[in-house]
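Quick one: the structure is below, and I'll ask about it shortly.
One chain of protein is taken out of this complex; the other chains stay put.
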Amino acid sequence: MVIKEIQIKTSARNDLIDITPLIEKVVTEAGISQGICVLFVPHTTAAVTINENADPSVKVDIIASLNMLAPSGNHYQHHEGNADAHIKASLIGPSECILVQGGRLFLGTWQGIFFCEFDGPRTRKICVKLI
Amino acid sequence: MVIKEIQIKTSARNDLIDITPLIEKVVTEAGISQGICVLFVPHTTAAVTINENADPSVKVDIIASLNMLAPSGNHYQHHEGNADAHIKASLIGPSECILVQGGRLFLGTWQGIFFCEFDGPRTRKICVKLI
Partner (left out) sequence: MVIKEIQIKTSARNDLIDITPLIEKVVTEAGISQGICVLFVPHTTAAVTINENADPSVKVDIIASLNMLAPSGNHYQHHEGNADAHIKASLIGPSECILVQGGRLFLGTWQGIFFCEFDGPRTRKICVKLI
């Protein structure tokens, strides 16, 4: 299977967007019954994480926490105003490996997949490869 | 090979548990000689990392450091009292890809695989898939 690219529109500078249904759809359409689903974000100011998608306040806390760990501002060497976004991207990371079983993503009960925008709003993409 | 689920009992709120022998056993029993071993934690307040398992003080430092980066407390939006655990889970991440060669995990001399509990004690699991 070739790489599937999914487009994502983000609406804030920092944003966590639940993309679980989009990734699930790729798995279903590929008709794969078991294997792994590799997600890769081809950007340097965005990332992908897996966390709780039941209570939306969890993503608010994650964003607030990352803003404390890498505050926005002009005290960085990189002068494009988004150094904090680059740092957050490396802390969270651009890839995830998710297991596939019975034709579905093998996620825990409370887990959702979140595209992490750190320098939006923008039109982004995430790449999906099934093995 | 289907997904192998390993049960882990944790004994503290924050805990790093060396699960290297458990994962090594899955690889040995599967009889796979080379490939990759994908680990996936199906929880939103736990994670998996790889670090030194020679000196147990390393894991104490990692836990103390994460407690500083995401302090426990009630200053979060998420009101279940474990927002810090969700943040730590995203900082460390739920998956790792480890190489397999000669029928064994291809780890560095000092590396061990640690299940990271951030909201214990609980009975948890980690999923293993060999490719």
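We just call them A and B in the order they show up, numbering each chain from 1.
Simple rule for what comes next: a residue touches a chain if its C-beta (ideal position, glycine included) is under 8 Å from a C-beta of that chain, and two chains touch if they have at least 3 such contacts.
Note that the coordinates shown come from a computational prediction; the quantities given were computed from them, not determined experimentally.
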Candidate in contact with the missing chain, chosen from B:17, B:46 or B:91: B:91
Chain B residues that touch the omitted chain in the full complex: 34-36, 49-52, 55, 57-58, 60-62, 64-65, 69, 91-93, 96-99, 101, 106-111, 131
Hidden partner chain, residues of chain A it touches: 2-3, 38, 40-44, 69-70, 76-80, 83, 86-87, 89-91, 93-95, 97, 127, 129, 131
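We take it that only the chains that are shown with their structure count from here on.
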Chain A and chain B: spacing of chain centres that average the CA atoms, whole Å: 20
